[in-house]
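First comes the structure, then the notes that go with it.
One protein chain is absent from this view; the other protein chains keep their places.
Per-chain residue numbering starts at 1, and chain names A and B are given in the order in which the chains are listed.
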Amino acid sequence: MKTASKVYTALIFIFLYAPIIVLIIFSFNDTDTASRTQFSGFTLRWYQRLFEDRYILEALLNTLIIAVVSAFASTVLGTMAAVGINRMKRMPKKVMMNITNFPMVNPEIVTGVSMMLLFVAAVSLFGGKSLGMASLIIAHITFCLPYVILSVLPKLRQMNPNLFEAAQDLGCPPVRAFFKVVLPEIMPGIVTGMIMAFTLSIDDFVISYFTSGTTQTLPIYIYSMTRKRISPEINALSTVLFVCIMLLLIIINVRQGREERRAKKAERERA
Amino acid sequence: MRTKLISAPYTIWMTLFIIVPMGLVAFFAFTDKSGAFTLDNIARVGQYSNVFLRSIWLGALATFISLLLGYPLAYTIAKAAPNRQSFLILLIMLPMWMNFLLRTYAWMSLLEDNGLINNMLAAVGLPRIHMINTAGAVVLGMVYNYIPYMILPIYSVLTKIDNSVIEAAQDLGANNRNVFLKVVLPMSMPGVISGVTMVFVPAVSTFIISKMLGGGGNLLIGDLIDMQFLGSAYNPNLGSAISLVLMVIILICMGIMNQFDDGENVGGGMIL
Partner (left out) sequence: MLKPIITLKDIAVSFDGEQVLKNFNLTIGDGEFVTLLGPSGCGKTTVLRTIGGFVTPDSGDVFFGDEKINNVPPHKRAVNTIFQKYALFPHLNVYENIAFGMRLKGKKEDEIQKTVTEMLHMVNLNGMAHRGVGQLSGGQQQRVAIARALANEPKVLLLDEPLSALDLKLRKDMQNELKKIQQAIGITFIFVTHDQEEALSMSDTVVVMDKGEIQQIGSPIDIYNEPKNAFVADFIGESNILDGTMIEDYLVEVAGQRFKSLDRGFGKMAPVDVVIRPEDIDIVPTGSAAAHINGVVTSVTFKGVHYEIIVDVDGFKWMIQTTDSANVGDKIGLALTPDDIHVMAKSVYSGTMGDYSTFSDEMEEALQEEGSEHED
């Protein structure tokens, strides 16, 4: 890289990371006034408080439950859907892809309020409890589904269409052939889809905001904390989340790198 | 056939939780509280035209700045060595995975009147600047939050440009400037288009950024909708009407962009 572009890249990265670094530094700030701007010594007090805060822990638990359930459900439903869509003829496939793309281009806030209207209507029609975990999980599955489908479909498309037939040809009944041959082939896409669904669910605020009723998730709790403009606890929480995500991304990256290296090695050996 | 039935649960799910809710939005938009048909809600949206204009203006500005800042970076990354590329892309994506409320919150502490930036200015003897609760702060928040969505698609299109096409252009007598203007830029248009949509749509419909960095004076469409559903001005009928108008505006914008995209693809095809 030339010097000019190096400087430019550095400036953009400073812009991207400065606020995060500031957040992290102030999570260790030893202050009673909860000042966000004066650094007055090192402490781990905010981390301690964070892990003692019942509300945060409850919100965290809710978030994790929702993320696990909706990642699992959307992965199963989405993989099934992708297999079906991949085998469709042109027109129905086009319709399905449009439905799949719609929630991804529609403003999140509109998706959020539309589901809120549905859930409120459902509650008033069928009774039952107000919005909460159930509506949150349904909403999360819904917005995760397209991402799962879009990461599984390319794998199905890349797959040699004869593989499934070859397994049957060698004596495997269709359903077993799917699990023995197709599933291992599209597994990387399924795993990527599931990880995406999981992180999107953990991270979601806008749609949860409209469909949560009184149930707290971590992003919703963070929102209420930022409204009150207090407590370096929030910085501590940011730092913890940031480190977790960084680790997750590094793991994924290493995995991908290993896969790529393996592919390259195989190519070399073939040549 | 069994293979077709396998996507049936998905179809049912999406019908129930995407299509039906959209129908509800349309229904609420055209009815009053008693459920009778009315056009009042749509008509009332007109009263908020200043909010719509502000949202579109700030969203467009943020999109433009993101493009201006993001394109050169995407280009620089695409030109870097492969190992370095994936590292830099990881660095671009990392902040994206941090909750955007927290990212925006971080800017609050930087931009405040007695925030870090102003303290630094004061420390070197410069006058303090009022930044928080201005339209500028809102645009900054938008650019900060959404610029990765601009960089990533442009980068991915740029890396797919076959180097031999660039060499062919050089071979035919194009200098660096011409190679960029006549080959690289037109060929990267699909990435630019998708980057622009991916930044513009969330920016124009945001309500968090305006709330946190814009104070009360920079109301956006998202805030209006929020107020009708979960805020003080509870009125889901009006809220639905605003949502509907917002969707239509975005559809029109995307239609225009796609037109542009098609045109550019023809151009790209001609170059190839």
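Just so we're on the same page, a residue touches a chain if its C-beta (ideal position, glycine included) is under 8 Å from a C-beta of that chain, and two chains touch if they have at least 3 such contacts.
This one's a predicted model, so the numbers in the text were calculated from it and none came from an experiment.
Judged over the whole assembly, touch between the missing chain and the shown ones holds for A.
Between the chain not shown and the residues A:64, A:163 or A:191, the one that touches is A:163. Among A:16, A:96 or A:181, the one in contact with the hidden chain is A:181.
By the touch rule set out above, chain A reaches the unshown chain at residues 89, 160-163, 165-174, 177, 181, 184-185, 263, 266, 269-270.
The rule is simple: only the chains that are shown with their structure count from here on.
Note: centroid distance chain A to chain B, computed from Cα atoms, is 19 Å.
Those residues of chain A that touch chain B in the complex are listed here as 1, 5, 8-9, 12-13, 15-20, 22-23, 26, 36-37, 77-78, 80-85, 87-88, 96, 99-100, 102-103, 105-111, 113-118, 121, 138-139, 141-142, 145, 149, 174, 199, 203, 205-206, 209-210, 218-219, 222-223, 226, 229, 234, 237-238, 241-242, 245-246, 248-249, 253, 257.
Against chain A, the residues of chain B that register as touching in their complex are 2-11, 13-14, 17-22, 24-25, 28, 69, 72-73, 76-77, 79-80, 86, 88, 90-95, 97-110, 112, 114-116, 119, 144, 147, 197, 201-202, 204-208, 212, 222, 225-226, 229-230, 236, 239-240, 243, 246-247, 250, 254.
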